[in-house]
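As you look at this complex, bear in mind that one protein chain is not there, while each of the others sits in place.
Labels A and B are assigned to the chains in the order they are written; within every chain, residues are numbered from 1.
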Amino acid sequence: MKVVVDEEHKGQIPATINKLSFLSRTLNNRTALLYLLPSIVLFSVFVFYPMFKTVYLSFFLTDLQGRPAEFVGLENFQYLIQSESFHKSIKATLLFVLYTVPISIVTALFLAIIANEKLKGIGVFRTLFSSTMGMSVAASSVIWLFLFHPSIGAINRLLSIFNIQAIEWLVDPSWALISISITTIWMNTGFTFLILLGGLQNIDENLYESASIDGASFWYKMRRITIPMLSPTLFFIITITLINAFQTFGQVDILTKGGPAESTNLIVYSIYREAFINYQFGTASAQAIVLFFFILIVTILQFKFGEKRVFYQ
Amino acid sequence: MINKWVVYPLLMICSICLIFPICYAFFISLMDGGEILQGQILPKSVTYQNYIDAFKSVPLLQYLWNSFIVSTSVTIGMLVVSSLAAFTFVFIPFHGRNVVFFIFISTMMIPWEATMIPNFLTIQKLGWINSYEGLTIPFFALAFGTFLLRQHFKIIPLELYEASQVAGLSQFKFFYKIVLPVSKTSLVTLGAYGFLTTWNMYLWPLLVTSNDSVRTVQIGIKQLQTQEIATEWGVVMAGVIIVIIPALLLLFLGQKQLQKGLTQGSIK
């Protein structure tokens, strides 16, 4: 590559734009492509292609192997709009979101605040509080299945101590969704707690100290320092919890199978049943599209309204 | 900040409430059938029979092994794929970098459940039903992982890259000799996170496994529960305890790390 230029001509070299060779100019592009290739291939095969395929399938009736058999246009969607069972599913999903998200966040925030105190042995409590993060859906659901057991489950035993009549947690249509929500809130606590605690610990200690010097009360500090400084973390965790709520499946599958009377037929479970039990891939895909839009709307709303109130560092 | 005589009792009560289901499951797993039916909470006498029965009634060891293989493969695959992508986004200036990154991030908005039908069909077509490939490869590319690592790689001063260029290091060598070791902690975080989520995965293994050879432990629990529910709660709970122990251990060991790594990645 070394080019020797004779001494006399150097001064006369006009200021030219250097032409790098094509290969070295595109070196970065080629390397980038090489390094990104695994991700690109995987995303294409397992995210983008199936997304389009889902849209495609939602316009068809399919055979048992999931092959599109007959183009029906928007009929699958029309069917959904009229389907009472789908209405129930949507209603259950929205109710479920409403039950679980606020309570999960508030509970975890409370736990994070008390676990953020610098006390002896606080590490043990932090570990305990985060423990449900390690619990799988299947394990948690099975445990709660027993806790909700009408006669020998701990919850009804506890109620009986206070002379409260046994509740048919998973069988009574008015309680089933609540039972699922309780299980979910319990499962959410660990992760949500861990994230919020991290957020709290990122807040500069000096802010509290200077507020204390000014004589601020606990609630004042909470309102004026903790919540604003925590808002990016809250923003993040609310979004995650919301999205997770829309994606709930395992609890339903183990605890209620969508029943009783479809009162816990959350949307993902509904998709699963439609596709893998009834082999209606077309309508299942149409439901999947609805799910996609739910999550899209959540994300957009979060960014639109959440962002204004968020304090960014 | 708050009086510690208020905080300690609060901490105690909350811990008991939260931990109770897990402890309860543990106690049940130590009881015999009669005690369980009486609705005891603490076992009067301890029996390990349930554990023996659990291993007998479903091939739990095989399931544990499968779960371990699957979780480890996903963890490694995901770390490799995401770290390569994250490295590219941070250190290699290529045309359309922002656009490509945006496309990557947009995959986070597509819920896995919305695409599971075609994915199932794909796996079927590839002949990956009941195989480790079907359980692992779809999860190798993870936008969240790429995003998290990118945030961490961005903290690495560009001068380190330039210094290694002056020293004559190739891009790939810089990646594995400098970037990876320097970001060890975030890799561990993401790895633990990946391992946990894969270990606990439920819906996908339910769809793509139909026999014992690759079935994971979570499906094992469900199987145990549907088989035994009528009588043997103790056996089911023994199974549950066996399944949650590895995940809980990992969590307890890496809790601080996870918390730090995940919050940093999520916010900045």
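Here are some notes:
Rule of thumb we're sticking to: a residue touches a chain if its C-beta (ideal position, glycine included) is under 8 Å from a C-beta of that chain, and two chains touch if they have at least 3 such contacts.
By our rule, contacts and distances are computed from a predicted model.
Only one chain is not pictured, and the protein name UniProt records for it, out of "ABC transporter ATP-binding protein", "Xanthine dehydrogenase", "2-oxoglutarate ferredoxin oxidoreductase subunit beta" or "Sarcosine oxidase gamma subunit protein", is "ABC transporter ATP-binding protein". Across B:19, B:76, B:169 or B:188, the residue that sits in touch with the chain not pictured is B:169.
Even with one chain removed from view, chain B keeps its contact list with that chain: residues 157, 159-160, 162-169, 173, 178, 181-182, 184.
As a working rule, only the chains that are shown with their structure count from here on.
Here the CA centre of chain A is 15 Å from the CA centre of chain B. Within the complex formed with chain B, the residues of chain A that make contact are 28-29, 31-33, 35-36, 38-39, 42-43, 45-51, 53-54, 57, 66, 110-111, 114-115, 117, 119, 122, 125-140, 142-147, 151-154, 157, 186, 189-190, 194-195, 197-199, 201-202, 208, 218, 221, 232-233, 236, 243, 246-247, 249-250, 253-254, 268, 271-272, 275-276, 281, 284-285, 288-289, 291-292, 295-296, 299. Chain B makes touch with chain A in their complex at residues 1-2, 4, 7-8, 10-11, 14-15, 18-22, 24-25, 28, 36-39, 41, 80-82, 84-85, 87-88, 92-95, 97, 100, 103-104, 107, 109-122, 124, 137-138, 140-141, 143, 146, 171, 196, 199-200, 202-203, 206-207, 218-219, 221-222, 225, 233, 236-237, 240, 243-244, 247-248, 250-252, 255, 258-260, 262-264, 266-267.
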